[in-house]
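One structure, pasted below without further comment.
All protein chains but one are shown at their positions in the complex.
And then chain A:
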Amino acid sequence: MALFAPNGLLGSSSLDKPIQPSKESLPMFSLTGLLGPPSTSASGSSSSSVAGPSKVFTPTGLLSDSQTGSQDDDDDLPPIAQAFGIPAALIARAESASSAPGYAPRNSVRATTFDGKTLFFKRKPKAVSTVHRIRAPLRGFKERMGNLLEVPIHRMLEQLSVDTATKLQEADRQPVPSTPDPEETIEDTLWVDRYRPRQFTDLMGNERVARETMEWVKQWDWCVFGKAKGKKRPREGDEALEELDEYHRPREKLLLLSGPPGLGKTTLAHVVAKQAGYEVMEINASDARSGSVIDDRIRPALESGSAVGSTKPVLLVIDEIDGATGAGESSNTFIHKLVQLTYDKPWKKSRGGKGRDPNAKRPILRPIICICNDQNAASLVKLRARALQIRFARPADIHTVKRLREVCEIEGLKADSRALTTLVGIARGDLRGCLNTLQFIKSRNQEVTETVIRAATVGMKEAETSLVSVLNSLFTPLTRKRVKELALTEVEESKYVGRLSREVDGCGRENSIAVGCFAHYATLHQHDANFKRYEKANEWLVTFDMLSAAMYSEGDFALSQYLPYTLVPFYPLFKERGGQRVERSQADWESLVRTRANEEIYKSLARCLQTASTRRGGDFRHLVSTPIMQLEFAPYINRIISPPLRPVNSQVIKPDERAVLGRLVDIMSTLELQFFQERAEDGQLTYRLDPPIDVFVTYDGKRAADISVSRYAVRHLVAGEIEAQMISRKVDIVERAKRGKHDFFGKSTSGKSARDQDSFSSPTKAVDGDAADPPNKRARTVAAVVDIADKPPTDFFGRLITAPSLTTTKAAQRKNVEKKYRVTYRYKEGNSAAVRKPIKMAAFM
């Protein structure tokens, strides 16, 4: 309607008026001139411009009347008419602003009437451009061409382009084009783009999510836009937001949007950012996303606050962040750096006169929104702790269906709501997928019915085969219903290889399927007298394993397409109607976990052996190698360290037992095997071996029968002795460093020299040797024993501690007096050698 206004004006004025409306005048303006031909006043012009729209029609009528004969003119008109569209007023304003001042004095003649009114007479333009002349014949009114083109052609063209632009904008803004014209519009945009929400209110479903996101973005207002903005009247419950930092940023500096694809996470981020007045800077999987990107691109953008050539503050959207580097401990990953960004402390404004460190990292003052599909991706571990997480759930199907139906109506696509519901169901709420499917159907000029939907979404559904469903179809034949659904003939039904191999292939987890088959086949209660079928099944499994091993070790992945076929034979061998459903077996996984745990124990045992071998001049090193340790060393060391000792005090122990004990303690302390006291859940104190090498003699949860389980009291005794030995060894090292080797070796025997010396000694001699240990060691052992005796007995084994400490000291005294050794005393508190000093025995008397 309004479209016609300028043109009509143009034509009509040229028809009736020798006095031309000024070139620079807006359509409205010239219209004024039209209406009041005899005397146009300045005041009149302004009033008419107000009344403009209503009068627009008259000239149009005029025009059509006058120009009935010229058809080519009509051809010319509609595009222009369209071009002028709605924003005529807008263009007019621009026009006047640009051109009016320059032309006004030249083109009008000023006159004053007798009663003092000022009149402006417009001058007829003299020069006619060649362009006008060319256009004129088209119109068929050669003599009036000057009148026809009151606006120069270049301006008209310019206007035209501006108009097209606005029209496009308009179309974008309006999700619903008012005129669906299927024949004429060629599909050049995806529906997904065409119906993408442009404003906050257009967002559908997930209102809570949208609001939360908006709220978080709004929390930045104080920081980004300054104090004045974003101030809202205080509400209850806002206290939580009060403990903000000095920039009034929200507590979480990052927002993590997560959810399945197609629900509109990216769109939400963009819409919210736009609505809140930000310029979006997006980083997605198509960009390089190594750690350096943060330093090179993101930090500068965030620190400068706005993108180049834009006045709006920037908001960073990191799309598909779960694909970025970030797993592991490396500090150079994208995620790590991103999180680091949020840690940066604000500047300290005053630092005692010292200038600000120019290299200090500045804190980020702009919001960052991260988007991912899988919230639990390994790479996001660090991020999750620092980010506000908002999870997208699938919106209720009703909403999605409603939106789809709206789209269908606009696009003139017939769709029944059942079909749409099915579509949404298949797509699992993925709106993008739904729209794409609909567009596809539309492009084939079909109606949306359930069968069409099913046909169009075949692939979509196939991708969803899970491990369990594949296993089930391997072990159970197709149900009657399913056969009917797929419309298979009997012959087709009996052909399973293609179907099953496709299914296995679709799942893509051949190894897990193989494990599943392995776990399941033997649980089936089928009569298999001579194990023929079992043999075949195993043959296939072995084949599978060899193929896959070859594939992985040689990197020959061309083999992978044959893998599914090795699993298909389970179907003819074991298919069973109405058999129990296949559950995922955990046995294999559990075994793997246990193996890992045991490997760790072996590793720590190997470490013990290595330290022992360093200490003993390479003695144990041959026992570390792989099969020997597992097959020979581990079982026998367990037997060696668990002799049948009686739980008695080490002072009343028999000499042969003492020899055993001494040797046990020696071996254990050399290997750094220790007993650690622990309180079991029932409150009982127990001693645990560390590293727990006793797992290697424990099968099916039972210890080997021939190894006596050493009792608490025995372990207690041994633990005490080992501790004493370890301390003495540490002290020895300190002493050696202090006194120098010569002095030390004169008095004590230890390490290799000791072994070399007493290697031929008889058992009694060994005992003696034990007794004749270095003096300080002896005394310390005594001290340790006293230590044990002093302890209140914690369980009933305690009653066996009978030896009075008096005899101990006496015995010690006797020995020490005899041998003229220096005696040291270790204080009970602490195991450090710091308080140790030589003291005469007399001091104790």
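Throughout what follows, a contact is a pair of C-beta atoms (placed from the backbone, for glycine too) under 8 Å apart; a residue touches a chain by one contact, two chains touch by 3 or more; residues count from 1.
Operating definition for what follows: contacts and distances are computed from a predicted model.
Missing chain, UniProt protein name: "Replication factor C subunit 5", from among "DNA repair protein RAD51 homolog 3", "Mitochondrial intermembrane space import and assembly protein 40", "Heat shock 70 kDa protein 8" or "Replication factor C subunit 5". From the options A:365, A:468, A:660 or A:841, the residue with contact to the chain not on display is A:660. Contact with the chain not shown here comes from a single listed residue; of A:274, A:405, A:616 or A:736, that residue is A:616. Although one chain is not drawn, the whole complex shows that of A:121, A:343, A:636 or A:844 it is A:636 that touches it. Contact with the omitted chain, checked across A:225, A:440 or A:534, is made by A:534. Take chain A: the residues that touch the chain left off the picture are 514-515, 518, 522-526, 528-532, 534-535, 538-539, 541-542, 544-546, 548-550, 552-553, 587-588, 590-591, 594-595, 598-599, 602, 610, 612-614, 616-628, 630-633, 635-636, 639-644, 656-657, 659-660, 663-664, 666-667, 670, 695-700, 704, 706-707, 755, 759-763, 765-766.
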